[in-house]
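Missing here is one protein chain; the remaining ones are kept as they sit in the complex.
Up next is chain A:
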């Protein structure tokens, strides 16, 4: 997971960026990734040209990720949130919404890195929900850390662009290697990007729907995309 014995630079003031991948798709995991380094390394980071991960081709992203991993002045962590966990939390009796799940994931990453002994002083994140409320929430939990919550943070701060690469590549790999839990016949893994608008994803959903079970657990049942497929077969008691 990108951690070896704590590098020397981690005991100096460090900065971290957090970004997510896979928030919008109707299937697969949502991944939160972070990238951290010594504050003094910031300038070098800016030259590494991460740009906006969404505009990059998959092969390019893979290449950048491998470069990041190889760079001994950088550390990274991920939180892969299983689609079953997303569905389960969003469909609880006392529902936990996607924003809250996102916040908790980011908080988890900060805590993990701090617990490793890294001297985090600044963290940059993309907005989820109300920016100021989010910033306050984070600052309350980690009083010694300065949080910067901004829209399009991945295009403003290189640490966040880097985190975006980490998250995106991790999600892509998780989806490619996804083993379906279900053992029914005629299931395949050509689910496309997983976005509701993707024709390949729509075709996959159509092919894999079941009147009793709905879909394989790869699918996020809490997504509005799924509702038209459920034909009133199951009622709560």
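By our rule, a contact is a pair of C-beta atoms (placed from the backbone, for glycine too) under 8 Å apart; a residue touches a chain by one contact, two chains touch by 3 or more; residues count from 1.
As a convention for this text, contacts and distances are computed from a predicted model.
For the omitted chain of this complex, the UniProt record lists the protein as "Ribonuclease H2 subunit C", which is one of "Ribonuclease H2 subunit C", "Ribosomal RNA-processing protein 40", "Protein VACUOLELESS1" or "Transmembrane protein 50A". The chain that is not drawn here is touched, among residues A:6, A:91, A:136 or A:203, by A:91. Touch with the chain that is not drawn comes from one residue among A:42, A:104, A:155 or A:217, which is A:217. Contact between chain A and the absent chain runs through residues 84, 87-88, 90-94, 181-184, 210-214, 216-217, 219-222, 230, 232-237.
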